[in-house]
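One protein chain omitted, others in place.
So, chain A:
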Amino acid sequence: MPPETPTTGAPAPGAPAGAPAGRRSRLTAALRPGNAGVVYALVLIVAVLTLLSAQLGRPSYLSATNITNILDQSSLVAILAVFTTVVLISGNFDLSVASVAAFSAATVLSLVSALGLPLAMAIALGAGLVCGVVNGVIVQRVGINAFIVTLGTMTAVRGLVLIVTDGRTITAKDPEAQQALIALQAGYWTIPHILAVAGVVALIVGGVLALLARRSGGSPVRGAVVAAAGVVLVALSPVLGFELRLSKPTYYLLAIVTITWAVLRYTVIGRRLYAVGSNAEAARLSGINVDRYKIGAFVLNGLGSGFVGVLFAAKLLAINPTGLQGTELTVLAAAILGGTSLFGGLGSVLKSVVGALILFTLDNGFNVLNLGANYQGVIVGTVVIVAAAIYTIAGRQRQVRRVRESQAQPERTAPEPAKTQRQGALR
């Protein structure tokens, strides 16, 4: 392949400086407290808890076991938070996730003995999917506010749980079925030599990036940097060892959040979802099938809730009629901590997962420090509000800064572009 001449600045003289500058500012923007605040908050909380537990002579907070535990504990809520974030980005709202998950759990538990796990699980996932379709269709086609609709389905689906369970705790009694369920959820997968694995992945990614950049006429520096980092990791691997041992739900979470993030970040679908959530009418007039995206988000959320329900059932091998009640609010809290806008068009699934981690780190911290659960509500509630306040204030400041930046510049373009067109239509 002949290397194509880079056509960087041809169409717009005076602009070529714009792209790299924009990219750099995108990186710094991503690191600003207003954007990455939730990550800093998590680091801060972990640091405080580590110091406290060391001070009190308790087992090290940062031990591999404890971290693995926190990840495992938060994985179900974090998965729900990922899909809820998708719905929030699409400009809607879903309160029914916990009820749907409970319904799915009840379904799988009551069917697994008779039908076997694959079929029971398929039906449970299907149930979740149907709930999502119902939510989406009523919200989009009938045009009722999503808050009201999902408040209704939350209650109604909880009613279905009561009907399925007949108000009692149900369990999977069949030992074979129990084994199948346990295999789905319990236990750990270990990736040995994680540094080497990560290094190889980085090498491949770096290579692909460099290739892509070459093809589109950009500079391959970014890819080279990533690849170099990969080489360093591989080189360090024999020295540092390090294996990654995480619970199965944690891996499920990692897979789900990675895929969802990549779809939202890099695909046409993702871009359009943000557009639809931010301004549905503008998106519609731009030729986007708004209903499809909004209903799709609900369906995905229903399906995700169904999956979490199955995992929940597999974890406890039982569900009582009030199981998971109130979880929908934890999920929303995680998304809000992650900076997702309740008005649509803004949000990041990665940050929602970090939000979930914060909630469970606090939870876990209370246990480790033996502080008693009485104070927990107050602390968690405060954290959520403080986080929202920080986002709001940071957003406002960013706006001021942007206005300043955009007004500092126009001087150069202030005189009207030299169109000598005269104006016949003043009245």
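In this section, a contact is a pair of C-beta atoms (placed from the backbone, for glycine too) under 8 Å apart; a residue touches a chain by one contact, two chains touch by 3 or more; residues count from 1.
FYI, contacts and distances are computed from a predicted model.
Chain not shown in the complex: UniProt lists it as "Sugar ABC transporter ATP-binding protein", one of "Aspartyl/glutamyl-tRNA(Asn/Gln) amidotransferase subunit B", "Sugar ABC transporter ATP-binding protein", "GSCFA family protein" or "Tryptophan synthase beta chain". Considering the full assembly, A:N289 is the residue among A:T258, A:N289 or A:T382 that touches the omitted chain. In the complete assembly, the contact with the undisplayed chain comes from A:T267, out of A:T267, A:N367 or A:T382.
From the set A:T50, A:S113, A:S278 or A:Q376, the residue in touch with the chain omitted from the display is A:S278, counting the whole complex. Residue positions on chain A in contact with the hidden chain: 11-12, 15, 18-19, 21-22, 25-26, 216-218, 266-269, 271-272, 274-275, 278-279, 281-289, 345-346, 400-410, 413-417, 419-427, in rising order.
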